[in-house]
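One protein chain omitted, others in place.
So, chain A:
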Amino acid sequence: MLDLKGYGWLLWDGVQLTVMVSVVSMVGASVVGMVAALARLGRCGALSLLVEAYTTVVRGIPELVLLLLVYYGAPTLVQDLAATFGHKVVVSINPFAAGIATITFIYGAFASEVFRAAYLNVPAGQHEAAAVLGLSRLAALRLVILPQLFRYALPGLGNVWMVLVKATALISVIQLPELMRNADVAARATRMPFTFFLVACLIYLAITLASMWGQARAEGWASRGVVGGRL
């Protein structure tokens, strides 16, 4: 069998951090995406333009560049700005926060597209029916639209999740000890780079497989009240 030379526990630590960073970022991205989608669909022109600019910019810049911009660029920008006002401050971000902030920012844009499409998929008749029942706009959103919206959004969100998990590997570049970084440490220490990077790849594949299974379950659950079932 595969001999990990005692570095198995290091990989396990990395897996836990990878999963944690992914989950936190996914929750963040969903919230950002939901707010952005509502702003985009709302009646305020300036807000919807702002959201459009946000998604346009995020789609055109590599994740790695954004990560470096947040981790190295943001603290120095703050320091320079403070210096022009005559203050001397030292700012630094830890890799954990910078990683989560960047991934949330990027995947928030993708999630907002998913939510927007899902919202537009809810039939107009549902809005009208809610209005006829005398529900306020907020109550209609919460009781009628959102439950249906989630059913349409789940396949897209599952997709975002799977791409997001892989994107967290980039945070290893700023030395966050997640799976990729720890595999790198083990690879250097044991001089078995192929073995450790292959094991890391297999672990990512396992996470993908588990996610696919979870997604199928979730979609089944979200469609439980629908005649004819799954989308």
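Everything that follows uses one rule, which is that a residue touches a chain if its C-beta (ideal position, glycine included) is under 8 Å from a C-beta of that chain, and two chains touch if they have at least 3 such contacts; residues count from 1.
What we mean here is this: contacts and distances are computed from a predicted model.
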Taking the list "Fe-Mo cluster-binding NifX family protein", "Simple sugar transport system permease protein", "Ring-1,2-phenylacetyl-CoA epoxidase subunit PaaB" or "Amino acid ABC transporter membrane protein 2, PAAT family", the UniProt entry for the undisplayed chain gives the protein name "Amino acid ABC transporter membrane protein 2, PAAT family"
So one chain is hidden, and I want to know which residue out of A:34, A:167 or A:222 touches that hidden chain in the complete assembly.
A:167
Out of A:8, A:73, A:147 or A:214, only one touches the absent chain, namely A:73
Among the options A:61, A:143 or A:189, which residue touches the chain absent from this view?
A:61
Need a quick check: the contact residues on chain A for the chain that isn't drawn.
57, 59-66, 68-69, 72-74, 76-77, 80, 166-167, 169-170, 172-173, 180, 183-184, 187, 191-195, 197-198, 200-201, 204-205, 208-209
